[in-house]
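In this view, the complex is presented without one of its protein chains, the others remaining in place.
Up next, chain A:
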Amino acid sequence: MTKRAVITGVGIVAPGGVGREAAWDLLSSGRTATRRISLFDPAPFRSRVAAEVDFDPAAAGLTPRQVRRMDRAAQFAVVCAREAVEDSGIAGEPVPPERTAVALGSAVGCTMGLEEEYVVLSDSGRRWLVDHSYGVPHLYGYMVPSTLAVEVAHEVGAEGPVALISTGCTSGLDSIGHGVQLIEEGSADVVIAGATDAPLSPITAACFDAIRATTPNNDDPEHASRPFDRDRDGFVLGEGAAVLVLEEKAAAERRGARIYGEIVGFAGRSNAFHMTGLKPDGREMAEAISSALDQVKLDPTAVDYINAHGSGTKQNDRHETAAFKRSLGEHARQIPVSSIKSMVGHSLGAIGSIEVAACALALDRQVVPPTANLKNPDPDCDLDYVPLVAREHRMDVVLSVGSGFGGFQSAMVLARPGAVPYERS
């Protein structure tokens, strides 16, 4: 029988609140967590707005040693993993360590730690030949993003396949997709899957300034992230993490686990067009969506809700509106589509996992989170984007998509337990 992956635990650290319920409160309220950047002095930068997490590592349960060693992105991931495992109740089950895997995503790894240490060793950029004698013992751990997966593996005691997936802004969808593969092929019984990014540092701000990808709307930070709005002018950087516990469905049912949803389809495509540019036709994203639905022979009309990439750049929102129409046809006009980036910003690789976590909660609660700040619809974006307020809505099947630098396009299909029959094409 085909193995299928189900979600039995959810952990979230997102702007606006630490923890799953705090995150859902924000997402279902339509409030935004975007503000003037406080993690560093944003004055010299073009874009001075971000969605920050008010995160106290000690209050979140990390030891002083962990705090010293771990980059902020690792701290987020470990706290999320702990919450997800606790939520799932898997800790009391006799799962052998070698049958537990980790699939963690991150776009930019331990950027903050890497940059902070660089400033010290280079004497604020004065020395190309940086002074190695001041190097902290965990500096190498900052240079390799795989450290994030190591920390999570140690936290949960995983000794099966462990990987850090880094496909830019689709990392968080691709890492969960990677975890689903491990369950389906039988390489693991439990996968701790998710993504984390903490990119709010001067070098990240500078590099997005340089390509004018982030919003210059500094006067009104709370309303700066405006996906699908006529006046959108770039994305708002964010940070955070989400981690899911994935289990093989039959095993999860046997132990009577609470199942948020099943992951029934996942596909990725690349546009092979441009590292940052998108063709307006949305062709490759549409292909990813169709392929993901086709894996369980789902008709486009089965989709009840789309959690959009919705970054709020001019090109993205048009691109994916076209992709939805191209893959779902007329049906795209009949279902709600929303972007939670309007509330929690764009946390690069992490956001894909935060969005899948939001989809799991939306399925569980039968509520669609809204697109905040959408007051002046763009005539080129003419779907039902659930403006401003959340909506109760009957959902069996939801779609979450991502699009990112490198030209990567990913699509994941989630279903309410039992809503989609078993055959796999």
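Just so we're on the same page, a contact is a pair of C-beta atoms (placed from the backbone, for glycine too) under 8 Å apart; a residue touches a chain by one contact, two chains touch by 3 or more; residues count from 1.
What we mean here is this: contacts and distances are computed from a predicted model.
Within the choices "2Fe-2S iron-sulfur cluster binding domain-containing protein", "Chaperone protein HscA homolog", "Ketosynthase chain-length factor" or "Cytochrome c oxidase subunit 3", the name that UniProt assigns to the complex's undisplayed chain is "Ketosynthase chain-length factor".
Touch with the chain that is not drawn comes from one residue among A:D54, A:E98 or A:D380, which is A:E98.
For the chain missing from the display, the contacting residue among A:V78, A:V95, A:A205 or A:V236 is A:A205, taking the whole complex into account.
Contact with the undisplayed chain is limited, among A:R20, A:R72, A:R269 or A:K341, to A:R269.
Across A:H138, A:H331 or A:R391, the single residue that touches the chain missing here is A:H138. Of A:M70, A:M112 or A:A163, it is A:A163 that touches the chain left out of the display. In the full complex, chain A touches the omitted chain through residues 44-46, 97-98, 102, 107-109, 114-115, 118-119, 121-122, 124-126, 128-132, 135-147, 149-150, 153-154, 157-168, 171, 174, 178, 181, 185, 187, 202-203, 205-211, 213, 267-276, 284, 287, 404-408.
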